[in-house]
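Yeah, one chain of the complex is gone here, protein chain that is, but the others are all in their spots.
Coming up: chain A.
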Amino acid sequence: MMLFKYKTSDGLKLHRALPGQFLIPLVAAMTFLAALSIAGAYASQQLAKRWSAGAASTIILQIPMPNESLSSSNQTTTLSTTATKTKIQSVIAILSTSKELDSFHQMTDKEIDELLAPWLHESIQSFALPIPAIIELHLKHDPPLSITLEKTLKQTVPDISIEQSNFWNQRLNALANSLQTSAFLALIIVISVAATVIALSTRTGLMQCKQTIEILHNLGASDAYISFRFANRSAFLASVGGTIGSVFSVPLLLFLTYLSLPFSSDPNWQALSNASWFYFLITTPFQLFGLFILLPICNYFIGWITTTIIVYFWLRRLT
């Protein structure tokens, strides 16, 4: 590519033909909107992640009054030796011998508190409520639980509740996905508007420099040279706008992150079955803040590509 050593000495007064005072604020506003839609996608992702803790291969057991002893009438013959055990102990005994589980985990009080924190704001212990024991089962295969294991559990502890419906899970994933799709569409619209703004400003700049461009072209300046000059300037302005826009979106995003903090401490996020590309893009606030570097860079390229295309087409019509 032809690059001028003394860039200012080709007579294209680009700082005058492509002034920043309109382009920069407009691009900054677009970047701000882009940051918002990405944050929206992120928040919905976090929400879905939190709520679908019981992912596809996870089953929740609830045992009311876990420390009650089992009455002998409820015992099956196979478990006759467990007569003195509490409900929770017998359930754990059954689970430990089962071959269809990958693992199981009884939630501690702290974990239950964490789970309920967004709704309760205080420890569950401070409420005089009987709290059921909650056990998370991770199956080796897909749900449901085998009939034999389910039967055994039900026979041992008749009031056990086995939550293995994926119904809410699927609903929440669908909701999160549709929120992400909307955010993605919003992003596309924002990018198109930004590209249009850049294209219009480039056209205005080209019209202003028309005579100089004609002379340069006739003296042997290639299309690549002229488009490089314009693209360089546009991309610079766009990335300045992008930086300003993303700086302005920082406080808002911090606030949103703060709001969604209670939803984002799920240890089981890896189990989330429905992992989209968006999910990987913005899994943690750390990656979210990576966006502030990414946004100006994206703007730079949008500016560069848009301007190059416009200049090439314009030059083609010129001669």
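Definition applied: a residue touches a chain if its C-beta (ideal position, glycine included) is under 8 Å from a C-beta of that chain, and two chains touch if they have at least 3 such contacts; residues count from 1.
One rule holds in what follows: contacts and distances are computed from a predicted model.
Of the candidates "NADH-quinone oxidoreductase subunit H", "Glutamine transport system permease protein", "Carbon-monoxide dehydrogenase small subunit" or "Cell division ATP-binding protein FtsE", the chain left out of this view carries the UniProt protein name "Cell division ATP-binding protein FtsE".
For the chain missing from the display, the contacting residue among A:Gln21, A:Ser96, A:Ser126 or A:Asn218 is A:Asn218, taking the whole complex into account.
Listed for chain A, the residues touching the missing chain in the whole complex are 2-6, 9-11, 13, 212, 215-223, 225, 316, 319.
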